[in-house]
Each structure stands twice: as structure tokens, then as C-alpha cells.
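Here's a structure for you.
As you look at this complex, bear in mind that one protein chain is not there, while each of the others sits in place.
Now for chain A:
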Amino acid sequence: MQTAALRVFCHWSQSNSTAMIRQCLKCRALTLQQSSRAYGVIPPPRDSEEKEMVHRMLRVDHAGEYGANRIYAGQMAVLGRSKTGPFIQEMWDQEKKHLEKFNEILAENRVRPTALLPFWNIAGFVLGASSALLGKEGAMACTVAVEESITEHYNNQIRTLMEKDPERYTELLQVIKEFRDDEMEHHDTGLEHDAENVPGYWLLKNAIQLGCKAAIYISQRI
């Protein structure tokens, strides 16, 4: 809002001296920068290297939330009407909120989404549905595995950003920390609901986590 007001003021006073316009432009640029800092989650990048790094992080996070969304959708398709339905629905709603936030950030910062989205769409749904077909414990085991992978991934990102410059990335760190805490909660919910009782828990969990690691690796690049 204040940037719009400032711009109107600048246009008004265009008939005045060039010095005033220059001042106006300077403070407009400053305000724009401050406002994009104040309302945006990502600081305007200083060079192309930083931009590349931040965009890569956002891209893979967006892909992750999109995939998690689809996994819960698959689980709900199978177990929606059972008694675990409400728990899965609750976790799914939280993931939807995460995805919305990342959609916002990507659109604001002109980040390219990963090209593999259609693939994650199908793969996520199939993973969710097939783990739910193993029963409620299977679905919970899948949740535990995926949420553990995502938590570790977010922790890595937090570590990277803290190493680089915690002050510069405060808002982004806040968002990632909040989402990481949500995912840990989902992980704990999964454990509470007898995830470990599924036969072949160790195998299932490690297979899914390997898949998640591969997905993260690919989505960072493509």
C-alpha cells in the first residue's frame, strides 16, 4: 500500500525538479526493497548464485509438499471411510496449507516449479493408495517414513541457511521451521497409530525413504 502511495506522490511531483524525482526514485527503490523484505519471505537475491540456491531449495520444497499432498490423497481414497480417516484427513489438511504457502512463495519470486510434477502426482497417489491397501498400519508406516525423510530434508535446509546468513533469511527460516515442526508432529502421529505393527516395517520404511531421497535429489535439479 505504501509503495502505491509513494508512486502516486512521485507521479504528482513529476513536474518538479529532477533532484526531487531522483530522491523520490531512491526512496521508492528503498521502500520497494524494504517492502519486498517486509511482506515477502525471500530477500531479493544479491547475485545469480544465491538466486540459484534459493530457487533450488524452494523448488524441491514445493515438490515435496505436492507429493505429500498426493500421498495423503491416495491414503484417503482407500481408508477415507475407516476410523483412521479423520486422522489422515487432518494431516492432509495441514499439508494442503503447506502447499498453498509454497505456491504463494513460488509465484511471488518467479521460481520455476519442477518439471516432474505430473510424475510426483501419480507416484504420490500410488504410494499412498498402495500403502493404505496394506491396512491402517501400512498407511501409518508410509506416513512415518515420508515424514521422517521430509523432516531430515528441512533440517538440512535450515542448517544450510543458518550457515550462510541467518539474519538475511529469517522469514524463510521461520517458514521452514514451522513446516518442519508440523511434519514431525505427523511422524509422531503415525507412530502413535501402530505404524510399527505392519509386517516388514523395516523394509517398507527404508524402501520409502530411499525413494524420497531420490525424489529430493532429482527435484533439486530438474
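The rule we apply is simple: contacts are C-beta pairs under 8 Å (C-beta built on N, C-alpha and C of every residue); 3 or more make two chains touch, one makes a residue touch a chain; residues count from 1.
Throughout what follows, contacts and distances are computed from a predicted model.
Candidate names were "Translation initiation factor eIF2B subunit delta", "Fe-S metabolism associated domain-containing protein", "Septin-type G domain-containing protein" or "Ubiquinone biosynthesis protein", and the UniProt protein name of the unshown chain is "Ubiquinone biosynthesis protein". Residue in contact with the omitted chain (choice from A:His62, A:Lys136 or A:His193): A:His62.
Per the touch definition above, the residue from A:Ala77, A:Ala107 or A:Met162 contacting the chain not shown is A:Ala107. Per the touch definition above, the residue from A:Leu117, A:Ile158 or A:Ile218 contacting the chain not shown is A:Leu117.
In the full complex, the hidden chain is touched by chain A at residues 4, 7-8, 11, 62, 102-103, 106-107, 110, 112-113, 115, 117-118.
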